[in-house]
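Heads up, one of the protein chains got dropped from this complex, but the rest are sitting where they should.
Presenting chain A:
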Amino acid sequence: MKKWLTVLFVAVFAIVLSACTANKDAGKEPSSTDGGGDAKEKVLYLNNGSEPTSFDPSVGFNAVSWNALNNLMEGLVRFNDKDQPVEATAEKYTVSDDGLTYTFTIRDGAKWSNGDAVTAGDFVFGWLHMLDPETASPAAFLAYPIDGAEAYNTGEGKAEEVAIKAIDDKTFEVKLNAPTDAFLSIITNPSFFPVNEKVATENPKWFAEADSFVGNGPFNLSEWEHDVKFVFKKNDQYWDKDIVKLDKVDWAMVNDTNTEYQMYKSDELDVSSVPAELAEQLKNDKELHVEDQAGIYFYRFNVEKKPFTNKKIRQAFAKAVDQENIVQYVTKNGEKAAHGFVTYGFKGPDGKEFRESVGDLVSLDKEEAKKLLKEGMKEEGWSKLPKVTLTYSTSPEHQNIAVALQSQFKEALGVDAKLQNVEASVFLAEQKELKHQTSRSSFLYDYADPINALESFITGSPMNRTAWSNKKFDSLIKSAKQETDAAKRWETLQDAERVLIDEAPIVPLYFYNQVSLEKSNISGIVRHPVGYTELKWADKN
């Protein structure tokens, strides 16, 4: 009996060992291909953080998917290095006088990586795939300005009723339900990329592996070892291939910023993010690049929970916040303090920055804050202020900011606020159910237009999450959406922002930025305030 057991045990052990050695061989492969590559080729080493959610343009609605996908495929228009949407797969476009009909002509040289020509039908196919309720694309709402799109996506309409049409192989026409100034910038988004109809019909999972992936962008997906890395090769079929300088891009998937930084230091990566603990130490580093990002960190006040039911008390808390102090001593990452809701980087028809023409709408004013608090309490007949709790999702960064706010409220208003942290998913669920009194929030733009951010606060918007409802604000947003005169529209949006900050269902803290370390021999990587990394112009010497 004992012998029998020994045999069994040895057998198990042998299997274990053989499995082990088999894997070791598998692990060696990528390193050997690496070794041959660095002769004269220009290989850029980047880190994607983690496995992309999906390279299906309609599905991977996040930076880990779209920073890469943005370089594998191309829509009708693409942002240039000045963040303006310019012709890409489309050679030219025309807009009707009422601003409702866009007609795109696809350029002759536009080809898929397998040699097929990119047709207008591929765009129709890709866009309908995004709007198909079965796809359940999280990005589908971006297409709602298109006539019939929302109805189809929500299951009320039919695909044939969506107003997109391939007039012929090279002509693509879109009809909108309202003039949408930002439409061109919206369709730079990867969810509006074409999909090769022939390939996708044959293999609906064409995007899942490197072998079957067919793109039309500056690079090709040549290798994809899931959860380990993926490799881009220059796409010879790309219409603008003479501009592309890199031969290869090697994307690692390292999730830990400290490890990423060490790999950068030991030359395993060309670009790295900055670990929070090192932000201050690296502040003046020559290899540090700081760029704007269209996004804002702010706090929401729930107008249904006391004491924030009172406008003056909300204003008092808003004026007790010292934004400069937070960016200087707490976040320490070179962010810009936010005194309004719309970020920097949006130029109006007058050529002026939205942010600068509106100016600072809220900033620290302790005296005024104290006065407003007193008045507000008098209006409500409170002798003592109801308890205030700041809620944030668990993370050291959010905690530091909450602690800073706590002490600022204490200093300016003499209010002892309580802090509460909640696990991230629970936090979001609770915030949507309006369970918090005042809570940490952020907004990242989906497309480059102030209305994207401001629209969040119309009555009943799922992004509102404050229970705040204001007729004047709602009507300003509505008329901005209908307005065909660009200058007027811009003014309407500015008025809307003034109403929002004055009513104070939110208090802005700071605008996001993108901070990265880049080796000095790297150039031309473009990071837009809204949008995804562009490697088309990148070079390595």
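As a working rule, contacts are C-beta pairs under 8 Å (C-beta built on N, C-alpha and C of every residue); 3 or more make two chains touch, one makes a residue touch a chain; residues count from 1.
As a convention for this text, contacts and distances are computed from a predicted model.
For the chain that does not appear here, its UniProt entry gives the protein name "Peptide ABC transporter permease", which is one of "Carbamoyl phosphate synthase small chain", "Peptide ABC transporter permease", "Formylmethanofuran dehydrogenase subunit C" or "Uroporphyrinogen decarboxylase (URO-D)". Of the candidate positions A:Val86, A:Ile243 or A:Val426, contact with the hidden chain is made by A:Val426. One of A:Arg78, A:Lys111, A:Lys170 or A:Lys229 touches the chain omitted from the figure, and that residue is A:Lys229. Interface note: of A:Val95, A:Ala208, A:Leu288 or A:Leu434, the residue touching the hidden chain in the full complex is A:Ala208. Annotation for chain A: contacts to the undisplayed chain at residues 1-2, 5-6, 8-9, 12, 16-17, 19-20, 23-24, 27-28, 30-31, 34, 51, 53-54, 56, 59, 61, 133-134, 136-141, 153-155, 205, 207-208, 226-229, 252-256, 258-259, 262-263, 265-268, 423-426, 428-430, 432, 442, 444, 446, 462-463.
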